[in-house]
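Here we show just some of the chains, and they stay where they sit in the whole.
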Amino acid sequence: MPYINIRITKEGATPEQKAQLIKGATQLLVDVLGKNPQTTVVVIDEVETDNWGIAGETVTERRKRGA
Amino acid sequence: MPYINIRITKEGATPEQKAQLIKGATQLLVDVLGKNPQTTVVVIDEVETDNWGIAGETVTERRKRGA
Amino acid sequence: MPYINIRITKEGATPEQKAQLIKGATQLLVDVLGKNPQTTVVVIDEVETDNWGIAGETVTERRKRGA
Amino acid sequence: MPYINIRITKEGATPEQKAQLIKGATQLLVDVLGKNPQTTVVVIDEVETDNWGIAGETVTERRKRGA
């Protein structure tokens, strides 16, 4: 019954890609720890680039600089 | 001063229902552990059904199948 | 399939009290939103008083002051 | 490589203010613990006032009362 929270910047992940993340993360817990997939929960949070920082600056700023 | 985070799929919870969740969760901590409600924080996250997975598939897919 | 995370200071909650929190939080989601209890997950985090702050100071300091 | 999650009510924080929170939180970890800012992540969650509760009521209700 694991709970997996994947947080990414909101930059266009498609429903298909999100379905793949959910499928893949669930399978990972089955493969490595033998967890029951039926009660494995995966939640994806998509966060605006203004609200995500790394190295002290927002991703919005980094994208403008081409980083 | 507990912090309670309730994560649910975004499927139409009303402001009244959310107020009830907040009231009920706060009262639960008072009743069971004698916590001070004045500093008890409850945060509800509503997550798109595309972003919530269980049993390796998204809730969107499950709803389509009638699950 | 809600996920509820209850974070409290580690100050002696018993297994019975924690079982009550889990039962009560699950029931709350059934009562207010009609959620399925079978896939409702509740996780309790107990946090050392040195690691929990409110009003800019640790709970350890507050307890010493009798706050 | 710390991860810092700042959760606030959604009440008009500007991109500049959010950039300041990210810069300040990153610097705090450098100053206090000597952490590497390059791998320090800060994520800000802005939560609707209907979804945030304190003292058993929503922030929406508190704002109406002028609290």
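For clarity, chains are labelled A, B, C and D in written order, and residue numbers in each chain start from 1.
In the analysis below, contacts are C-beta pairs under 8 Å (C-beta built on N, C-alpha and C of every residue); 3 or more make two chains touch, one makes a residue touch a chain.
Note that the structure is a prediction, hence the values are computed from the model and not measured.
Trainee: Because only 4 copies sit in place here, please give the count for the whole complex.
Mentor: 6
Assume only the chains that are shown with their structure count from here on.
Trainee: How many Å are there between the centre of chain B and the centre of chain D, using C-alpha atoms for each centre?
Mentor: 20
Trainee: Can you tell me which residues of chain C touch two or more of the remaining chains?
Mentor: 1, 3, 39, in rising order.
Trainee: Mind listing the chain B positions that touch chain C in their complex?
Mentor: 1-9, 13, 17, 20-21, 24-25, 28-29, 31-33, 35, 39, 52, 54, 59
Trainee: Per the contact definition, I'd like the list of chain D residues that touch chain B in the complex.
Mentor: Spelled out, the residues of chain D in touch with chain B are 7, 45, 47, 50-58, 60-61.
Trainee: Name, in rising order, each residue of chain D that touches chain A in their complex.
Mentor: Going by the criterion above, the answer is residues 15, 18-19, 21-23, 25-27, 37-46.
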